[in-house]
Structures are given as structure tokens and as C-alpha cells.
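Reading through the C-alpha cells given below for one structure.
== chain A ==
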Amino acid sequence: MAAVELLQTHDLTKRFGGLLAVEGVDFSLPQGQIRALIGPNGAGKSTLVGLISGRIPATAGSVSFQSRDITRLPAHKRIAAGMAYTFQITSVYERLTLNENVALAVRRVSPGSEADVDSQVADALNHVGLEDRRHEVAGDLSYGHQRLLEIAMGLAQKPKLLILDEPTQGLADSEIANFKNLIRSMAGSTTILLIEHNMDVVMDTADFVTVLNFGNILAEGTPDEVSANHDVQAAYLGTADA
Partner candidate 1 sequence: MDFGPYFVLALIEGAVQASVLALTAVGLSLVFGVMRVVNVAHGEFFMLGAVLAWVVATTIGAHPAIGFVLALAIAPIVVGAIAVSADVLVLKRLKYDPENTIVATIGLLYIIQQVTLMTYGPDARPVEAPFNQRLAIPWPEWGEGGLTLGWPWGFGTTSYKLFVIAAAIVLLIVLWQIMARSKLGLVMRATQLDREMATAFGIQVDRVYAIAFGIGAALAALAATLIVPIRQAHYLMGADPLLLSFIVVIIGGLGSLPGTVAAAVLIGMSDGMISMFFSPTLAKILSTLLVAFVLVFRPQGLFGSRGR
Partner candidate 2 sequence: MSDAQKSLTLTVCVIVLLLVLHFVLPAYHHGNLARIMVLAVYAMGFNFAFGYGGMLSLGHAMFFGAGMYGMGLVMQHLGWPAGPALIAGLVSSLIVSAVIGFLALRTSGVQLMIVTLMFSQAGFLTVLYFGEWTRGDEGFVIQQADRMLAGIDLSNEANRYLAGLLLFAICLFFLSRLVQSPFGKVLVAIRENEERTRMLGYDVGQYKLIAFIISGTVSGVAGASYGLLFGYVGASFASVQYSILPLLWVLLGGAGTALGPLVGTLFMFYLIDITSGYTTAYLAIAGLVLVLLTLFARHGIIGEVRRRWLKWLP
């Protein structure tokens, strides 16, 4: 398979005061892959994703998306260019209905007729199994269902790249199993960048894994290669407080 790089970063760096949160990272993600980004707490995972999505301005380096330099683009333009982003801490419109939550995502991408929007909303909610609750208010959903709603909002944008920031955090085991199925169902159609703590999820869903430690890429490889890597094991054991 000829790898077409969807996303590339070059020498990407972020400094917070005296702290180097991300240091000269060269990262590339081919089209169609499900990539997991793992690493101990404070390794710079969320910062890296923030730099990619534009929520955090870079200190140095560049980001390109579909071979286009997007380093200077504000976050909303990067999203409009085909990224979708789900927050680490669930962020939905709690006082609006599920329908309106997803419709807001749909309308930005394809501002068509209400009927058209409606059917796309139904599709997205269907995909995560929330279609029968579409007229409920999002704030009334359980935490796990809110996470699913947020993923539906991501899917509804038909993104080229879907960024999921710790999507299984706080989910029950049964919900995690459903989530894994959901990810696998997207395999092939969507490129996914998944920040994940749960190694079980990573092993079951990711095609390829990038390990971040102290703001640097420590190792990359298939899930099996990475889990056999001594440096990775040392990094995790070194901060064994989980």
C-alpha cells in the first residue's frame, strides 16, 4: 500500500514558560490508519493533539494536513479543512437536544435542507446507538452516552481525520466493549488519531502506535512491536503510578 500521508508534523515544539511540553516532534499519519497515541501522564499527548488541531499555538515547527501547511491556520479553519475533534473532558451542548447537537455539526459541513440535515443526523446517531433518544436534552444523558454523542458529532462532520482525546476515560467495561466495536466499524473509511490510556483498547483497535515520553517520540510500531519494546516498558514502569 502506497502510504499517502494525511497529516505530518515537522520539528513541532511547544514551550510553556520553561517547560518543553512537546520537543521537535516529527509525526506522520497515513490516510486510512487508526493510530493510537500513548504515553505516561504528562508525556505531552494532549499538547501534541492541541497543536495539531490548532487549540494551542506552536512555539516552533510546522503542521501540514493533506500536503498543505496549516501551521498558521486558526483552529476553526483546520476543523473546516477536515479534522474533527472530541474533547478529553466531554463537551456537548448540555441544554440542547441530541438532535440539535449533531445538527450543528452537520450544518457546518453540508448546509442543505432541513430534511437532508435530519437524515444525516439520524445516520450519525444511529451509528453510536442513540437514535431513539434524539429529542432528549444532552445534559440528561449519562456520562458514557455523552461521550458517544460527542463521537456522533465527530462522525457527522464526515472528517478526513477524527481526533479522539481519551474517549474511554470514565466508561464502564461494557461501554468500552461497544466503543471498540464502534472504532472498528470506522476502520478503512476514516483516519483516526486516538489518545488512549487503556492498553486493551489500543491493542484491539489500533493499526499502529506512537509512544510519547517527555515530549519526544519514544517508539513507533504495531501494537505488538510497541508492547514488546523495552524502552516503552521502562517508561511506563518509571512512572508506575496508574
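Just so we're on the same page, a residue touches a chain if its C-beta (ideal position, glycine included) is under 8 Å from a C-beta of that chain, and two chains touch if they have at least 3 such contacts; residues count from 1.
Keep in mind how these were chosen: all candidates are chains of the complex that A comes from, given by their letters.
This structure is a prediction, so every number in the text was calculated from the model and none was measured.
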Chain A: touching candidate in this complex (1 or 2): 2
Chain A - residues contacting candidate 2, complex: 53, 55, 75-77, 79-80, 85, 87, 91-96, 100, 103-105, 107-109, 111, 153, 157
